[in-house]
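A protein chain is absent from this complex, but the other protein chains hold their places.
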Amino acid sequence: MNLDKIVDQTFYWIDENARRSAMALSQRLSRRNFLSRLGMLITGAAAFPLLPVKRAFSQNAVKEVGDPQSCDYWRYCALSGFLCTCCGGSNTSCPPGSQPSPIAWVGTCHNPADGRDYLMSYNDCCGKTECNRCECHNTEGDRPLYFNSNSNTVYWCFGTEDTSYHCTVSMVLGTAD
Amino acid sequence: MRIPVLFAVFLLSPQTLGQIAPEVLTVETLPEPGPNWFLGKTWSGGAHIFDAHNGEMMGMVSLAKNAPTLIANPDKREIYAAESYMTRETRGARTDIVAIYDYDNLRTVAEIEVPNHIARLPVKRHLGLLDNGRHLAVLNMNPGHSVSIVDVEDRIFIDEISTPSCAVIMPVAENDFLQVCGDGTLQLIQLDLSGFQQNRERSTVFFNVIDDPVFDRVARSAGGWILPTHGGMIFEVSTDDDEILIGEGWSLIAEGEESWRPGGDEFISAHQELGLLYIAMHEGGVDTHHQYGDEIWLFDLETKQRLHRHILEVPVRSLMVTQESNPKLIISDEAGGTQVFDALSFRHERSIETPASVHFEDF
Partner (left out) sequence: MILLAVSLPSFAALQASNPRSNYLLYCSGCHLVDGTGNHPNVPTLHEELGRMLSVPAMRAYLVQIPGAAQAPIDDAALADVINWVLRQWNSDTLPEDFEELTLKEVSDARREILADPLAYRIRHWKAFEP
């Protein structure tokens, strides 16, 4: 008989049993109920859901025509990547759980709806796998990566906690005149 | 029916089984690389090693999803790659490394941690092995540019050199490299024996980044580097110690062909010894520099004459000519296929269907 093996198996049985009783649902359930009751007390004060505040455009909203999920949309004249509008976001919001990159490159696009040129900020949303929908490769004003104020040959996920690229938005910063 | 079953049972009787030994699973060692072997770098799936002679895959260098490129060093029988990892793949703490892979087993033999802001898109010239074979230069963007120097012989990180608004790593001389800068110049960084910056020079202004920029895609020539511009100009550049030499620009575009421009991903390659330049061209206007090529134009670098104009069935994304006396032209096309041509006759020799390569490296 292998005594070591018997001892090992005994200890394994003891540990296993100890683990099972320590983690028994009955033990955890009471603690969980307490926490959930505490949670309800805290959120009770704000009984209505908080809606995200939309940052108002300083002048009137930009007049736009076209499909924001199409690569031909006027905002995307220099966008290379996946459209956040196809990924659960919009041109001014990142999809749930992704991180907006504060750093971007700024180009100029012509808006056929009002005939004006606008400054567009191409910010990436980061921290998730590539969205892989609505891939566009528009390159108006795009320059090589050594000229990073105008370059698509760069992942623009800077200043986010996670730097994996998910999708790209196109925000209006102002008019170009 | 009964009889076939009995017959089958007879065949599989223990007596019969005992005569076939079970097969044993072994592991290949990578054979000695032959001429016209090449690496196909995929978007996010590592690099596949192919033999252009028969289209067979010989092995894979498995890399991080974010790895700009890899460089083989036949003298040391090692492959160097810059790789970026996160603890949970797309989130978590980020660690960037230079990994060293051995030829025989294509496994890491060393990892050297570098500052965690390497430029990660697949671009060949984000990485450069200096001609001394010791110093590896890695481009960073943070969002400003810098270059990390790694000593791949002693396997240590040396230093991060600040190089704002300059990118594209072009090794020259023993221990130096050139870069292209946004003010229309070239920058020369000269390293000392240990790999620290010893000297920095800038050239005269020779291009305009707004009107006709030099691409961030270049080709190595016998004496230096070949730089194309969006508008189809070619500049051949080299150094003489701390002096940067820029040849007079010449145009790829003849009269009447003004609608043609170079474009794609890694769309330019040169056979150094034969002095031949291969470049993918398309018809398009300003800002079409990423458009895949419908034709490949072949130029003699000495006479600057066009020798051949090859029309493609499927547009080309990237290409590479191997540096052999019997060279192959390897092409990655829009359909995701890899095409192998005889580089001198342009005879199509074979197609390799999978996987799709973003660009190629010598092996």
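Letters are used for the chains, namely A and B, taken in the order the chains are written, and counting of residues starts over at 1 for each.
Following the convention adopted for this analysis, a contact is a pair of C-beta atoms (placed from the backbone, for glycine too) under 8 Å apart; a residue touches a chain by one contact, two chains touch by 3 or more.
Given the structure is predicted, the values throughout are model-derived calculations rather than measurements.
Which of B:187, B:291 or B:332 touches the hidden chain is settled by the complete complex: it is B:187. The chain not shown here is touched by just one of B:54, B:105, B:162 or B:305, and that residue is B:162. Which of B:76, B:202, B:308 or B:348 touches the hidden chain is settled by the complete complex: it is B:202.
Touch with the hidden chain on the side of subunit B covers residues 117, 142-144, 162, 164-165, 181-183, 185, 187, 200-202, 204-205, 208-211.
Residues of subunit A that touch the chain left out of the display are 102-106, 108, 119, 121, 147-149, 158-159, 173-177.
Basically, only the chains that are shown with their structure count from here on.
Subunit A and subunit B have Cα centroids lying 32 Å from one another. Listed in rising order, the residues of subunit A touching subunit B in the complex are 80, 103, 127-129, 137, 139-148, 152-156, 158, 161-164. Every residue of subunit B that touches subunit A in the complex is listed here, in rising order: 66, 86, 89-92, 94, 119-121, 123, 141-145, 165-168, 179-182, 209-210, 213-216, 287-290.
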